[in-house]
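The complex appears here minus one protein chain, its other protein chains still in place.
This part shows chain A:
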């Protein structure tokens, strides 16, 4: 059932790529997360304000498999993950602390403290759990979701 939904969504995002505005820069919280609603999905948005040397460091780090992540922009990095914590079933990922562990950007779920990679949603403690991710981008001061 859930696989089927994911497949249709994947197919949709592959076929048509239309941007949806989620919020503005002023809605974001630097170094932390907020949550946006889109079409029944709760999307946790994390915002790392631009730091030149940090951007440099990240561009050298190996990317996770799949869609290459856009290099960080001066405007700051954005990451979009599913807000639902699979371990508690609560919609809380957007309220986790973000950080880096062994060079990888992560968010720690506030309920049971599992870490999820910002780039691809992979849980570091449990290989079987991976949060859905979305592609988001800046459009001026707006944050857009690409579908």
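FYI, a contact is a pair of C-beta atoms (placed from the backbone, for glycine too) under 8 Å apart; a residue touches a chain by one contact, two chains touch by 3 or more; residues count from 1.
In this section, contacts and distances are computed from a predicted model.
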- Message: Please identify the absent chain by the protein name in its UniProt record; candidates are "Glycerol operon regulatory protein", "Peptidase M24 domain-containing protein", "Roadblock/LAMTOR2 domain-containing protein" or "Nitrite reductase large subunit".
- Response: "Nitrite reductase large subunit"
- Message: I'm checking contacts with the chain that's been left out. Which of A:48, A:78, A:123 or A:136 qualifies?
- Response: A:48
- Item | Residue numbers in chain A that touch the chain omitted from display | 22-23, 26-27, 29-32, 34-38, 42, 45, 48, 54, 57-58, 84, 88-92, 95-103, 105-106, 108, 110-111, 113, 115
